[in-house]
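Pasting in a structure now, in structure tokens, and then I'll have a few things to ask.
Only one protein chain is missing from this complex, and each of the others stays in its spot.
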Amino acid sequence: MTAQTILSSALWLALVVLGLSFLLTVWRVIKGPTLPDRVVALDMLVGIVIGFIALIAIRTGFTLYIDIAISLGLVGFLATVAFARFILARGRGEEAPEAKASPVAPAAPLAPKHKRATSRKPGAGPAVSRKAKK
Amino acid sequence: MIAVLIALLTALLILVGAGFALVAAIGINRLPDVYTRMHAASKAGTVGSGLMLLAVALHAGDLSTLARALAGFFFFVLTAPISAHLLAMAAHKMGYPLHEQSVRDDLNDHQN
Partner (left out) sequence: MTTYILSLVFAVVWVAVTGSGTLHNLIFGFALSTLSLWIVREQMSARGYWRRMGRILSLLVLFFKELALSAWKVAVLVMSPRMELKPGIFAYPLTVDRDFEITLLANLITLTPGTLSVDVSADRKTLFVHAIDCSDPEATKRDIATGFERKIMEAFR
């Protein structure tokens, strides 16, 4: 009796927990104020889906699912790399520049940083075009 | 007896893995900026899905499955830091700010 019951109850619980974390991560994808936030959350989603696939492999006994999980991991990794390149190529673009930094004045050690970050932006133009040619 | 033991171990791996995935998801929502969120996603998330793959290997109990699951585990553990590193670098190069609680930013001082 026990082996099967233990396994199936653990599987149910884990599926519920994973579903919850999936929803939480999707919430970050929707909300995430900047593009890198969304990419991090998408990367995380791939990990969660790999967990789902592993659970289903245990449930159904089809070990072929492991190959699917590995290829999904590969695709997810390549997608993240491509997104990172995209972030580099696009710059900060049209999104609200200080979406995440608080509207109040930033703490003293970081105050010059914001100025530099913004003053650096015009310089990003030629760098981007160089990258695009590569 | 052995079957029960293996089932217990598998269940433990599954639950701990799912727990880490949940923690990573909570972290991704609670932490204040991109860089700190990456900590949660790249560590807890990787360990979570890796543990569940190990559970598959343990449950199947034959060597070819074990080999593939281990290969998958190593693959995830090796690629997660690379993608986190690339994302962090891209975000920082494009001037996405650190959270205002941040105490120092040597990279910015270095670049400017």
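Should a chain be cited, it is by its letter among A and B, assigned in written order, with residues numbered from 1 in that chain.
Everything below uses one rule, namely that contacts are C-beta pairs under 8 Å (C-beta built on N, C-alpha and C of every residue); 3 or more make two chains touch, one makes a residue touch a chain.
Computed from a prediction, not measured in an experiment: that's the story for all the values here.
In terms of the touch definition stated at the top, the absent chain reaches B within the entire complex. Touch with the hidden chain on the side of chain B covers residues 19-20, 23-24, 26-27, 30-33, 35-36, 38-40, 42-44, 46-48, 63-64, 67, 77-78, 80-82, 84-85, 88-89, 92-93, 98-99, 101-108, 110.
The rule is short, and it goes like this: only the chains that are shown with their structure count from here on.
On chain A, the positions that touch chain B within their shared complex are 2-4, 6-7, 9-11, 13-14, 17-18, 20-22, 24-25, 27-28, 34, 36-37, 39-41, 43-44, 47-48, 50-51, 54-55, 57-58, 63, 65-67, 69-70, 73-74, 77, 80-81, 83-85, 87-88, 91-92, 98, 100-102, 106-107, 109-110, 113-114, 116-118, 120-121, 124.
Here chain B touches chain A in the complex through residues 3-4, 6-8, 10-12, 14-15, 17-19, 21-22, 24-26, 28-29, 32-34, 37-38, 41, 45-46, 48-49, 52-53, 55-56, 59-60, 62, 65, 68-69, 71-72, 75-76, 79-80, 82-84, 86-87, 89-91, 93-105, 108, 112, going by the rule given at the top.
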